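The other protein chains are all here in position, but one chain of the complex has been omitted.
== chain A ==
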Amino acid sequence: MPRYIALKLGRAVFVVWAAFTVAFVLLFVLPADPVDLLFDPAELNSVPPEVKEQMAANYGFNEPVIVQYLDRLGHALILDFGNSVQSGQPVLRAVVDVLPSTLVLAAAALVLAVLIAFGVALAATSTRRVWLRNLIEALPSGAVSVPVFLSGILMLQVFSFRLGWFPSFGDGGFRSLVLPLITLAIPVSGPIAQLLVRNFTTELHSGYVTTSWAKGSTRAGIVIRDVFRNASLPALTIAGITFGNLIAGSVITETVFARKGIGRLTQTAINTLDVPLVAGIVVLVAATFALINLIVDLIYPVLDPRLRATLAAGGSR
């Protein structure tokens, strides 16, 4: 068991380091010079070279790439990512400023997505009419097929501009959260729902269900007591992917609804080649990603007795 934990932990650390390194390399492979992006593009040809050099020196971009890399990595270890090139704000503060908005949005969207997914799976399993069942099973595919920016704008048109129920931009309180939350939850619920629908179907045909039938259980009883528990476990496995979907979806949701957040911050940071900011965001997001996968890996043996047995057997060898 300790070896299992050490292995998973080592992998998590590696993922974070690799993400930092890849992000750094990508930013330097990109042909644009971050200093150029501090000027009006039309004026680039008339900026005196010594001014550019002074700017580069200001941010340490004049050092050899490997020195910059080691320097930034060393500082990243103590969570010092430096200051944003574009605003002068410390990276950590820039991230911490927007993180709560994204977290609230993502957490609420996740809860809603899971509820939708279970709703879809339960409905699909409970109905006996084939055409209805097929229709419900098609919903997850539909959910992931609708682009977030489109559903977001449509929702704004109806519920904000026409009906005036919700504010159209910004993030002031609960009412401004409703539309972005639904927009983000729909595509995120898709993969979860699909997984659940399939698991429900598989489990419904397994031996223990037949036993329950034989004992005289009702259909609802079987679905809720037996199938539900066993079918939901694999949904944990895609927690990492779900987190990825939430982050990716938040970029567009935040842009459409003009909310502040990590998604929009990332987009701007990449567009302006804000090296310290991108490095900081990548490390934090990768760390969260690795942490979620680590937790899933660690609690899986707790939840699944078969895995626990395998680990115990492996450990005794």
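Some observations on this one:
Criterion: a contact is a pair of C-beta atoms (placed from the backbone, for glycine too) under 8 Å apart; a residue touches a chain by one contact, two chains touch by 3 or more; residues count from 1.
Convention: contacts and distances are computed from a predicted model.
Note on the omitted subunit: UniProt lists it as "ABC transporter substrate-binding protein", one of the names in "Nitrile hydratase subunit alpha", "Ligase-associated DNA damage response endonuclease PdeM", "NADH-quinone oxidoreductase subunit C" or "ABC transporter substrate-binding protein".
Only one of the listed residues, A:Pro2, A:Pro41 or A:Pro64, touches the absent chain: A:Pro41.
Residue in contact with the omitted chain (choice from A:Val16, A:Ala76, A:Val98 or A:Leu294): A:Val98.
Remark: the omitted chain is touched by one listed residue; of A:Leu112, A:Ala248 or A:Ile295 this is A:Ala248. Only one of A:Thr125, A:Gln194 or A:Ser232 touches the absent chain when the whole complex is considered: A:Gln194.
Take chain A: the residues that touch the chain left off the picture are 30-33, 36-48, 51, 54-55, 57-58, 83, 86-90, 94, 97-98, 134-135, 137-150, 153-154, 156-158, 160-162, 164, 167-171, 187, 190-191, 194-195, 198, 238, 241, 244-245, 248-249, 251-252, 255-261, 264-265, 267-268, 271-273.
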